[in-house]
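Removed: one protein chain of the complex. Kept in place: all other protein chains.
Chain nomenclature is as follows: A and B, assigned in order of appearance, with residue numbering initiated at 1 for each chain independently.
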Amino acid sequence: MSDARDVGGPAQPLLIARDLAKHFQVRGGGRSAHVRAVDGVSFTLFKGETLGIVGESGCGKSTLARLLLHLVQRDAGELIFDGEPVGAPHGITVAGLRRHVQMVFQDSYSSLNPRMPVQDSVAFGPFVHGRSKPDARRVARDMLVKVGLNPDLFGPRYPHELSGGQKQRVNIARALAIEPRMVILDEAVSALDKSVEAQVLNLLRALKQQFNLTYLFISHDLNVVRYVSDRVLVMYLGRVVELGPSEAIFTRPQHPYTRALLGSRPSMDPRHRIEEPPITGDPPSPIDPPSGCRFHTRCPFAEAVCAERAPELGEWRERASHVAACHMLEPGSGHSRTVQ
Amino acid sequence: MTALVEVSDLSVRFVTREATVHAVNGVSFSVRPGEVLCILGESGSGKSVTLRAMMRLLPPRRTRIDGTIRIDGQDVLALDKRRLRELRGGLVSMIFQEPMTALDPVYTIGTQITETVMRHKGNGRSAARARALELLELVKIPEAERRLANYPHELSGGLRQRAMIAMALSCGPRLLLADEPTTALDATVQIQVLILLRRLQRELGMGTIFVTHDLGVASEIADRIAVMYAGRIVEEGPVADVLRAPMHPYTQGLLASTVHGQSRDGEIEAIPGSPPDMRRLPSGCAFAPRCIHAQPACRTTMPEPRWPSPDRMARCVRIDDAALVAAE
Partner (left out) sequence: MSQTATLPIAGLNDDAPPALRVRGYWANVGHRLRHDPVTLCFAAVVLLIVLMAIFAPLLAPFDPYKESVVLRLKPFGYRGHTLGTDELGRDLLSRLIYGARSSLLMGLVPVCIATALGGTLGVIGGFAGRRVNAIIMRTMDVFYAFPSVLLAVAISGAMGGGMANGMAALALVFIPAMCRVAETATAQVRSLDFIEAARATGAGRLAIVRYHVLGNVLGPVFIYASSLVSVSILLASGLSFLGLGVKPPTPDWGLMLSTLRQSIYIVPLSCALPGAAIFVTSICFNLVSDGIRSAMDVRL
């Protein structure tokens, strides 16, 4: 299948993020401080894959997603979409980027205009991209059919007249209405009931095939991420701690945090319950995060070097590389458990 | 052993100008001392309303409650104001999903726990203060001494939840009602709080009703689970049995659609459709419109509870065949 929009060819990654950073200024207790929401994140997103992003609340997943769409301005770093730098003189414009990348938000209700029939919400995208109103409305109705909603029945309704799952379908239709190449799903199924979540996951899967999409799938539910993703990126306090193919991460996690995260999943088997929590304590605040390795305050293996120096995310070469940022994996780092 | 909690045929309706919401429709269950009953169900199935009814926390003017609730022999629905106050916070405590709504933002954690202890136990201030410290240590708050002087907003989510648990335990309740206390927490913190709750419950011998929509959480903490759908308990039994061999089609569907280690190559078996509108419940089994096994009989009358074995209940006309299917 060839796609006229595919400028760089199949080998060219769809999106490359290099050292993205976003620091929010906040006022706390009179003095101002910086929230290091995203602090030097790099990754590569290949065409047609699903990259899962996991991490605990406040680790910067949503901020990263919004950076990718330029909904917030980045403080540092570089973004390359299909070989073209975003916002650079010879690259692709932000408006151009938004034609190709769309987003579905977690809160299905607040992401729809409460005073607009849902079909108009879906039609809005095509409309602002220059289609006539009836034309945009027709696209919207087609899209509603594609997400499994009867446009005659549901199109004229307002968001408060739909269930959570139906609203999220509308949001997906809205994102797909301008035929993007990539969709960022920011906790798109997290607020749904399990039975509905499964429907939406199946739908996302079918749509991906049908429209040849690339997904960035953000979630805190590890089981769902495992089911959906080809590769997984684990974040902790604004940094990437581990990146690799989904199977490798879930069967052979390397970073102590990833291991703890995986070990914290409830067992689903009442006869083999978790007796000891894998790690203790809460994630620290992203304001003035810990020095060195940000995980050292909770890491069972932390040593002096961990507080001094930040570990490097190992060398990432190709699609199947599995890398993690931990001194134990870095030969010659000075950590006593370093693998040889 | 006699039951600590006995709820029979509880119904709760909310009457508003526009419509009547049938939030709970004939729920019966019992909890023995020291037992954890998990109420499992999707959003809007009436879990929170059931708990709130047991504490009589629902707005009295718009709410119609029928049935009986007996806690430790007392008929809760008949209690007067003073006895009700003694019940809340004394015999029964409740913890919520969002601790910020239960903790008072203008007082320190220490003050709040101390006041509660003084009010219910009649202790002196210093004794109550010592008890507060003891409680914070019990719930494993690090540097408990220092945390006593913190305001709720100065604590992280996990610590806040622990502080609320400490407060709930301050008067030695015999029954703990927990409404999704770990849902808002991060995975690594959630498991810590679950293990803590499990340990405390065992040590203190509290009967516990734990509401959740997460099968995994239920499997970590429950002795028995009751699955709710559209304001009714559709299945009940020991947690291991229900999870291993669910009988009601809804429970089966829920288990199949919960993602846990399914193969990436296939689709997830989702339950089609969406939960019913609680303002206009269908006359028969509320799950019938979504049920692949539904028969004409399902749509006319709500099936009566059936007991395939002494400790398992399910409300489905097909229960004999379903039990067979599951047993295969």
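The criterion applied here is as follows: a contact is a pair of C-beta atoms (placed from the backbone, for glycine too) under 8 Å apart; a residue touches a chain by one contact, two chains touch by 3 or more.
As the structure is a prediction and not an experimental result, all values here were calculated from the model.
Asks: Using the touch definition from the top, which of A:R18, A:H34 or A:H129 touches the missing chain?
Replies: A:H129
Asks: Would you indicate which residue among A:H34, A:R138, A:R157 or A:R309 is in contact with the undisplayed chain?
Replies: From the options A:H34, A:R138, A:R157 or A:R309, the contact with the absent chain belongs to A:R157.
Asks: Tell me which residue among A:A206, A:A248 or A:A307 touches the hidden chain in the full complex.
Replies: Selected residue, touching the omitted chain: A:A206.
Asks: Name, in rising order, the residues on subunit A that touch the hidden chain in the full complex.
Replies: Touch set of subunit A with respect to the missing chain: 1, 66, 69, 71, 95, 98-99, 101-103, 105, 107, 110-117, 121, 124-125, 128-129, 145-146, 148-150, 153, 156-158, 160-161, 171, 174-175, 178, 199, 202-203, 205-207, 209-212.
Everything below uses one rule, namely that only the chains that are shown with their structure count from here on.
Asks: So the centre of each chain is just the mean of its C-alpha atoms; given that, what is the distance between subunit A and subunit B in Å?
Replies: That pair's centroid distance is 32 Å.
Asks: If we count contacts the way the header does, which residues on subunit B are in touch with subunit A in the complex?
Replies: My answer: residues 42-43, 142, 156-159, 186-192, 194-195, 198, 213-217, 219-220, 222, 239-240, 243, 253-254, 256-262, 264, 267-272, 274-275.
Asks: Which residues of subunit A touch subunit B in their complex?
Replies: 56-57, 163-166, 193-199, 201-202, 205, 220-224, 226-228, 246, 260-261, 264-271, 273-283, 285
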